[in-house]
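Removed: one protein chain of the complex. Kept in place: all other protein chains.
Each chain gets a letter, A and B, in the order it is written, and its residues are counted from 1.
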Amino acid sequence: MNFTLREMAERLQAELIGGGDAVITGVAGIDTAREGQLTFLANPKYAQHLKSTRAAAVLVPPLSAGVHFEHEDLPAGLPLLRHPNPYYAFLQALRIFHPPPPAPEPGVDRSARIGQRAHLADGVHVGPNCVVEDDVSLGTGTVILAGSFVGVRSVLGAGCLIGPNVTILPGCTLGARVRIHPGSVIGADGFGYAPYQGRHHKIPQVGGVTIGDDVEIGACCAIDRATMGQTVVGRGTKIDNLVQIAHNVQIGEDCIIIAQVGISGSTKLGDRVTLAGQVGVIGHIEIGAGAVVAAQSGVGKSVPPGGRLFGSPAVEFARQKRIIATMHSLPEHVKTIRSLEKRITELEAALGSKTP
Amino acid sequence: MNFTLREMAERLQAELIGGGDAVITGVAGIDTAREGQLTFLANPKYAQHLKSTRAAAVLVPPLSAGVHFEHEDLPAGLPLLRHPNPYYAFLQALRIFHPPPPAPEPGVDRSARIGQRAHLADGVHVGPNCVVEDDVSLGTGTVILAGSFVGVRSVLGAGCLIGPNVTILPGCTLGARVRIHPGSVIGADGFGYAPYQGRHHKIPQVGGVTIGDDVEIGACCAIDRATMGQTVVGRGTKIDNLVQIAHNVQIGEDCIIIAQVGISGSTKLGDRVTLAGQVGVIGHIEIGAGAVVAAQSGVGKSVPPGGRLFGSPAVEFARQKRIIATMHSLPEHVKTIRSLEKRITELEAALGSKTP
Partner (left out) sequence: MNFTLREMAERLQAELIGGGDAVITGVAGIDTAREGQLTFLANPKYAQHLKSTRAAAVLVPPLSAGVHFEHEDLPAGLPLLRHPNPYYAFLQALRIFHPPPPAPEPGVDRSARIGQRAHLADGVHVGPNCVVEDDVSLGTGTVILAGSFVGVRSVLGAGCLIGPNVTILPGCTLGARVRIHPGSVIGADGFGYAPYQGRHHKIPQVGGVTIGDDVEIGACCAIDRATMGQTVVGRGTKIDNLVQIAHNVQIGEDCIIIAQVGISGSTKLGDRVTLAGQVGVIGHIEIGAGAVVAAQSGVGKSVPPGGRLFGSPAVEFARQKRIIATMHSLPEHVKTIRSLEKRITELEAALGSKTP
């Protein structure tokens, strides 16, 4: 599948600068692109690669976007496609050259088990060895891949892609176009026990999990059901691998939760929150909309909207950077303290000797 | 299913204060309870909700329990149930209004595979696509849910609830009433290699895993088999999701291990130890009975019984709080050091100028 650069410019709604007849045969990163491939420059730190790239053309931001390089600096004749968001345009190009594999054939594999009163809408695919229990509802075109389990009364919207080997326990609700990667578990019991007479007594976990439209959940994640009510993941939120979401957590829309994050019970995240990898969040707090927490941080208190946090325990980002800088020079500061102590002692002696 | 408050008081063995004829239709948290619902107050920080709650009645601790609020402060006529442990009583109320779903029908699904000489006691349920290998023993009423695997010679006690999609490898021993949530893996090989001539040579992992009665293990956990001997999880211990227990770890009874904890090889935990979320514990140490380790801590040395630790590397809890407080004001301390240095230099100059 080949296109001229002019055709690509049209499809990507990008401004063509030079070389419209070049034939584009694929896409690649700026440092790995080969002849005939389209690449992109979104991050100025990769601008150095512009001179050596073998790509046939480069998607670049508008001159006004603050990615500093000059057209004249480019290899003579390297054509450009200008687009307000080169990364997004590149994503579109990727889709053009790598169309998704065709959806699995609608139908239920002969080895799959479908419960009573389960409702399977048009175009649903249920793969080998899946179990879809009683009273489950699967929306139009939803695909359940091999070895996955959907418990009684769970409801999945249209266009979901689940599995293989995913477990959705009873009574969970998923919106449309939810994707859940292998090994993940939705709706396991929240971790709640009442201590009584020296033993831990299990608190029944009778709530559910509600997941909004367009949520994506990575591999080997655990999203627990609520004790009462619902654990909620808002529309458009993306969750990486090996993430722990405890009971009664409420996650807003369009959040980004990177791998190995853990969020404790009943905590609330506003919309567009970003938690970087391995962050831990204590229970029963609120993280305001748009907040960003740096990797490995431990959040022990509520965070205002737009807050930027870092450290364990986490404080304001720039503050933590300063604390770390100071911490990393601590041994020198301690030396200074010792030398000051010595100088003071000498001063005291000198002054004392002057005192009658 | 409705009860009068008087009936609830009897069932929960709580002292009724007012309003015995009120009809209780369910249970809920103090801030979400609606008319007719019973709620509870165990934590004084929620006492503020007492005035606004729409609950029909509140489970409260005895006046002597240090949860400070006055009966007169309550909305006029809000009935109370006094109980020594309101949280535990609430758990009982939850069970009354949300009885567990009926156990799956005894029997082996036609798609399940049962090995030779496997012993299935009365009331055992084995779900679709399960594999129960040769010489396995399943105790009375034990339930193995869809897609789970129980390897040769593993022994499960009575009343266990396993799965779906759990993997129990060969030669593991589980007590009675053990619950293992989906995605967890019991008895994978410990991580052991001998370096020799520049390569890592696998140490055979020929031990097993022994799990005591009433243990609960969350989703996506990994509990490795011992190199030799047994990896042990003691009776009544509760393990949250995504926890790593390495080979030859020995965990005592009634411990609480929160999500994403990792315990390295051969470490021993006494009884009633609590490890909060994302804690890491080095190998070959002992954590004494009743010790508590705060979230994200890294434990590098043995901990005495009753120890309270925090930080990475972890030190005594109150000490770490002080260290953190100091660390968070480090930039100011460094400023102070600089200003002291300046003042000393001035003093030295002043004193020098006075010296003949």
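Here is the rule we go by: contacts are C-beta pairs under 8 Å (C-beta built on N, C-alpha and C of every residue); 3 or more make two chains touch, one makes a residue touch a chain.
As the structure is a computational prediction, the values presented were derived from the model and not from experiment.
Student: For the full complex, which residue in B:L145, B:V215, B:L242 or B:L309 touches the chain that was left out?
Tutor: The one listed residue touching the chain not shown is B:L242.
Student: Of B:R6, B:R54, B:R95 or B:H333, which sits in contact with the chain we cannot see?
Tutor: B:H333
Student: Of A:A47, A:V108 or A:I324, which residue touches the hidden chain?
Tutor: A:I324
Student: Tell me, which residues in subunit B touch the chain that this view leaves out?
Tutor: 111, 113, 129, 131, 147, 149, 165, 167, 169-170, 183-185, 188-189, 191, 193-196, 198-204, 206, 220-222, 224, 228-229, 242, 244, 246, 260, 262, 264, 278, 280, 282, 298, 312-313, 315, 319, 322-323, 326-327, 330, 333, 336-337, 340, 343-344, 347, 350-351, 354
Student: Touching residues of subunit A against the unshown chain: what are they?
Tutor: Against the missing chain, subunit A presents residues 27-29, 32, 85, 87-88, 90-91, 94-95, 98, 100-101, 111, 127-129, 145-147, 164-165, 181-183, 214, 216, 218-220, 236, 238, 240-242, 254, 256, 258-260, 277-278, 295-296, 312, 324, 327-328, 330-331, 333-334, 337, 340-341, 344, 347-348, 351, 354-355.
Keep in mind that, in the parts below, only the chains that are shown with their structure count from here on.
Student: I'd like to verify one number: the distance from the centre of subunit A to the centre of subunit B, where each centre is the average of its C-alpha atoms, in whole angstrom.
Tutor: 26
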